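The complex appears here without one of its protein chains, the remainder shown in place.
Note that the chains are named A, B and C in the order they appear, and that numbering of residues resets to 1 at the start of each chain.
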Amino acid sequence: MAKITLAKGLNAGIRKAMENDPKVLVMGEDVGKLGGVFRITDGLQKDFGEDRVIDSPLAESGILGTAVGMAMRGYRPVCEIQFDGFVYPAYDQIVSQVAKIHFRSQGKVTMPIVVRIPFGGGIGAVEHHSESPEAQFAHTPGLKVVACSNPVDGYWMIQQAIACDDPVIFLEPKRQYHADKAELDESTTPQPLFTSRVVREGSDLTLLAYGPMVKTAMASAEAAATEGKSIEVIDLRTLSPLDLAPVFASVRKTGRAVVAHEAHVNLGMGAEVASRITEACFYSLESPVLRVGGFDTPYPPSRIEEQWLPDLDRVLDAVDRSLAF
Amino acid sequence: MAKITLAKGLNAGIRKAMENDPKVLVMGEDVGKLGGVFRITDGLQKDFGEDRVIDSPLAESGILGTAVGMAMRGYRPVCEIQFDGFVYPAYDQIVSQVAKIHFRSQGKVTMPIVVRIPFGGGIGAVEHHSESPEAQFAHTPGLKVVACSNPVDGYWMIQQAIACDDPVIFLEPKRQYHADKAELDESTTPQPLFTSRVVREGSDLTLLAYGPMVKTAMASAEAAATEGKSIEVIDLRTLSPLDLAPVFASVRKTGRAVVAHEAHVNLGMGAEVASRITEACFYSLESPVLRVGGFDTPYPPSRIEEQWLPDLDRVLDAVDRSLAF
Amino acid sequence: MSEQSNFGPDLGEVFGPNHADGGPELVQLLTPEGERVEHPEFSFDLGDEAIKGFYRDMVLTRRIDTEATALQRHGELGIWAQLLGQEAAQIGSGRALRTQDFVFPTYREHGVAWCRDIDPLRLLGLFRGVDQGGWDPDDGNFGLYTIVIGAQTLHATGYAMGLQRDGVVGTGDQDRDAAVVAYFGDGASSQGDVNEAFIFAASYNAPVVFFCQNNQWAISEPIERQTRIPLYQRALGFGFPGVRVDGNDVLATYAVSQAALQRAREGQGPTLVEAYTYRMGAHTTTDDPTRYRLSEDLETWKLKDPIQRVKAYLTRNGLVDQAFFDEIETEAERLGEHLREGCRALPEPRVLDIFDYVYAEDTPELAEQKAGFAAYLDSFETTGAH
Partner (left out) sequence: MSEQSNFGPDLGEVFGPNHADGGPELVQLLTPEGERVEHPEFSFDLGDEAIKGFYRDMVLTRRIDTEATALQRHGELGIWAQLLGQEAAQIGSGRALRTQDFVFPTYREHGVAWCRDIDPLRLLGLFRGVDQGGWDPDDGNFGLYTIVIGAQTLHATGYAMGLQRDGVVGTGDQDRDAAVVAYFGDGASSQGDVNEAFIFAASYNAPVVFFCQNNQWAISEPIERQTRIPLYQRALGFGFPGVRVDGNDVLATYAVSQAALQRAREGQGPTLVEAYTYRMGAHTTTDDPTRYRLSEDLETWKLKDPIQRVKAYLTRNGLVDQAFFDEIETEAERLGEHLREGCRALPEPRVLDIFDYVYAEDTPELAEQKAGFAAYLDSFETTGAH
C-alpha cells in the first residue's frame, strides 16, 4: 500500500481510466508536456500520446464545445479547467449544451464528460484563482457535481466520474493537492460516487462540509471535543444530487446542524442543505441550521484570504451559536 | 393618468432615463429599428439615434464586454439580452468583470450597467427562451438583482436601476409584457429600488414571490380567501440584496411561509429566503418554510410548460401542506 | 437627432449600393436565367438526372416550409423558422454529403434534414412544442437543431476530431473517410464560439466544413453589422480556405460543398463555405420584417429564386416534360397532407416522462420529485382537490 497525495491519487485515477477505456481522452490547457499547472495530468501525454492527451488552444468554451462533439462520437472527454475562475467562458456550453443534450434528445444522446476544476482558495493566488463555483452548477439540472476531499477519494471518485454516463463537474480542493498523504488500498471496494459519508461520529451537532472544508471541519470537531462537545462530521462528497439521508439521520440524532463551505453564503450550497434539513427534520431541530462560508464579497487579495475563508474559529463560532441557541 | 402594459412602462422608463442623462445608452441585438423582439426599445433609436441605441453584432460577451469599456468612459449602458437563455455567453464578462471591477479597483471604478433580461416561461417558446437564471446572479457579489412584476414598477424600477451606480441585473417577466395594464401616476414618489413590498395583507401564512409569480401568488391568495385562509403576499422585488425585514415581520405574525418562483427549486432563491427566515424567525415558525418552483429538470417542451411551471394549484398545495404541518 | 451613425465607414459604400450579386468572388454555375456557366475552379460533375433530383428536393423542401408556415398560422405550431429562398444552399450542400458524414444544423436546415431522410414531421415537434428534437442524431447522422447561436460549430469540430481519432479521415477509402458539416448563419459568425471553432479546426486540421448561409439578415440586423468584408474572407484570418458560392445556385453549392467535403475527408482540413443567399421570408413566423427592411430588396432577390432557375434550365433544354412537374406536384400534395395530418397527431409529451430524460443514470432525488409530482397529479383525479 502506497501513501499518496491528492494530486497523485487523481493522476493515478485518470491513468487507470485511460488504461481501461481507450475512449477516455484528456483535454485542456497545458495538460500535455507540462502535465497541467498542478501536474495532475503529469506523464499522461508521454504514455498515451498527443491524441489522447490534448493540449487545447487557449479557449475554455472551445474545450467544452469540442468535448460535446467528441462525446457524441463516443469519446469520454475529461476536461481540465486550469483554475475555477476560468470556467466561466465555458459556462454557456456547460449549462446550455453539456447539461441539456441528454434531455433535449429524450435520452438518445449521452454526455459522459468530466469537467475537472481545481477549486477553492488558500494558496496565496491572485484574483480568479480561488473561486468556489459549485452552487451555480448544482442549480443546473442535467449536471452532476461532486467534490473530493482526500487522496483516496480522489483516486476512486475520478474513476467513477469518468465511468458515469452523465456530465460530472468534478471539484478538486486545490490547496489539498500536495498537502496530506493517505494510504491507498486498491483492493478495497470504493463507496459509490453519489453518496455522502459520516467521517466522524458525534451526538451534539452535525457538521457538514465538502472539498477543502472537510479538513477544517474535522479539526473543528477535534477542538470541540476537547471542550466536551461531540460533533458528527459528514463529508457531503456529492453536491448534485445531494445524498442527505445520512444527514437527516444524523440531525434527527443531534438536533443541530452547521454547514460550512468556502463559497459565498448567499445562495451557496448551505442554503439548499439547510432548507432541506429544515423541511425534513423540522421537529428534531433545536436550533436553525447555521451556515459558515465565504463572505458575500468577491474573493479578497491573498494577504487576507485566511481571514476571509471560514476557518476553525469561524466554524466553532457557528457551532457555539447553534449549541447556545 | 394613462393605462400601460409592462412593455410600455419599461419603454417609457428607458426613454425617460435617456432624456434625463445623455450618458445613458441602449445596446443589444435588434434593439434599433426593430425595437427589440419584445418591442421594449421601440422608437428609441428613431429618437435618440444610432449612437445611443446600438444594434450590436450577434455576440453577448461582446455586448457586455464593450459595455464595461463604455462604463469606464463614463457611459451608462443598458444592455438587452434577447432571451434569458442567451445570457450565458456573457456570463464570464458579467461575473468576472462587471461584478468585480468596482471591488478590484477598491471603489475607484464604478460599473453603472443595467442588464435587462426578459425571463421566465409561459409564452409557448422553444428551448432557452424560458429560463430563470436569477439565483446564479444573486450568488455573485458585486451584482444587484431585481425583478419587476407589474407595469408601474417596471416604469420606476428601470429608471432607478439605470440611475444606480452599481451593475443591476434587471429581470423582466416576459409573459407579462403585453398582459395586464395598470394606471401610471407619474406624480407619485416611487418606492426605493432595493425594497420588497407587502402586496396583500393576511394573517395565516406569508407567501413570497417575485416577477411572473406575483400574479400567481395574488390569485392563490384570493382563491385561499374563499376557503377562509388569510394569506399575506410579499413581492420581493429585489433579489440581491434581499430586503427581508418586512418578510420577517410578516412571518413573525403568520408563523408560516411559502416561497414561489419559476426557477428550479434546487439552489433557487427559495433556498436562501427559506434559510434566512428560519435563522431569523426560528421560534415563530410553526412549519418549515416550503418552496414551490420549477422542477429540477431542464425547462420542458412548451406543450407541457403550464404543468411544469408552479401554478395556482401547486402554490395552494404548498400553502395547504404548510398549514397542515 | 440623426438615425445614421456618425462613426464607421458607410457600410453601403463598402459593399456597394446593391451587393445582391455577391461580387466577383461568387462561384456560380447556373445563372438566375437558367444558363450553365463555367468556373475555373469548380465544376458540376453530375448529370441531368441529378439536377432533376435537386429540383424535386427543392420543391418538396419548399412545400415543407409553406405547410409548416400554414400550420403555424393555424395555431398548430408555436413558431416556425422559414427557409424560403435558401433551398438551393441546403439541397446543394445536403446532397454533397456521404452517408458517413455528419451534420450539425442550426434551427433552419429543413432542406438538409430532407437530404438526411429525416421525416419532416419530426422537424415539427420542436416548433409545436411537443419535443426539443424528435430524431436520433445517429439515424441519418444529423444532429439535433441547436438554438443557441453558434454553439454547434464547436460540437462539429469536436466530432471531427473524433473522426480523426477513429481513423476515418484520409485513408483513401471513399466509403469510410468522413467529414462533418457545421451549418450556421451570417449573424452567428460574430459569436466567440464560431471563431473558436475556426481556431480549433485549424489547429487540429479537423475534417469539418463550416457552411455559412449568409442570408443577409440576423433577425433585423443586416450582414454589414457583423462584418465589413465579404464573410468568406474570415477564413483567411485563421489559415484555411474560404469560398463564396451563389447560395441560390444548387449546382454551384453542390460543387463547392462537394470539394470542401472531399478536402476534409482526405485530411486536408477545414474550409469555410459562404453560401450567399437571402432570407426571403421573415426570421420566424413571429417576426415582422417590414419594420427593418425594404421590400425592393426582396423583389431583387425574387429574380434569383433558386427553384425557378433550375426549372428554366430543365425546360429550356427540354430535359423534362409536364408529367415531371405534375408528378412532383402530386408528391408535394401528399407531403403536405402527411404534414397536416401528422402534425395534429404528434403525440403529446407527458410531463412525468421528462424526469427520466435529465440523466442517463437516474438519481434518487429526481425519482422522489417525480413520485411526489405523480402523487400530486393523482390527487386531482381521485379527489378533484382544489
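Heads up, the rule we're going with is that a residue touches a chain if its C-beta (ideal position, glycine included) is under 8 Å from a C-beta of that chain, and two chains touch if they have at least 3 such contacts.
Given the structure is predicted, the values throughout are model-derived calculations rather than measurements.
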{"item": "Partners of the unshown chain among those that are drawn", "value": "A, B, C"}
{"item": "Residue of A:21, A:47 or A:186 touching the missing chain in the full complex", "value": "A:47"}
{"item": "Residue among C:31, C:66, C:233 or C:379 touching the omitted chain", "value": "C:233"}
{"item": "Chain not shown: contacting residue from B:164, B:269 or B:290", "value": "B:164"}
{"item": "Hidden partner chain, residues of chain C it touches", "value": "5-9, 164, 169, 190-193, 195-196, 199, 202-206, 225-229, 233-239, 267, 269"}
{"item": "Those residues of chain A which, in the complete complex, touch the missing chain", "value": "29-30, 32-35, 37, 45-52, 55-59, 61-62, 85-86, 88-89, 124-128, 223, 295-298, 300-305, 307-308, 312-314, 316-317"}
{"item": "Chain B residues touching the omitted chain (full complex)", "value": "25, 51-52, 56-57, 59, 61-62, 64-75, 89, 92-93, 96-97, 101-110, 112, 141-142, 144, 164-166, 194, 241-243"}
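Simple rule for what comes next: only the chains that are shown with their structure count from here on.
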{"item": "Most central chain, Cα average position", "value": "B"}
{"item": "Chain located farthest away, centre of chain C as origin (C-alpha)", "value": "A"}
{"item": "Chain centre separation in whole Å, for chain C relative to chain A (CA means)", "value": "40"}
{"item": "Where chain B and chain C are represented by their mean Cα positions, the distance between them in whole Å", "value": "35"}
{"item": "Contacts with 2+ other chains: residues of chain C", "value": "131-132, 148, 192-193, 354, 357-358, 365-366"}
{"item": "For chain B, residues that touch 2 or more chains besides their own", "value": "61, 85, 88-89, 127-128, 295-298"}
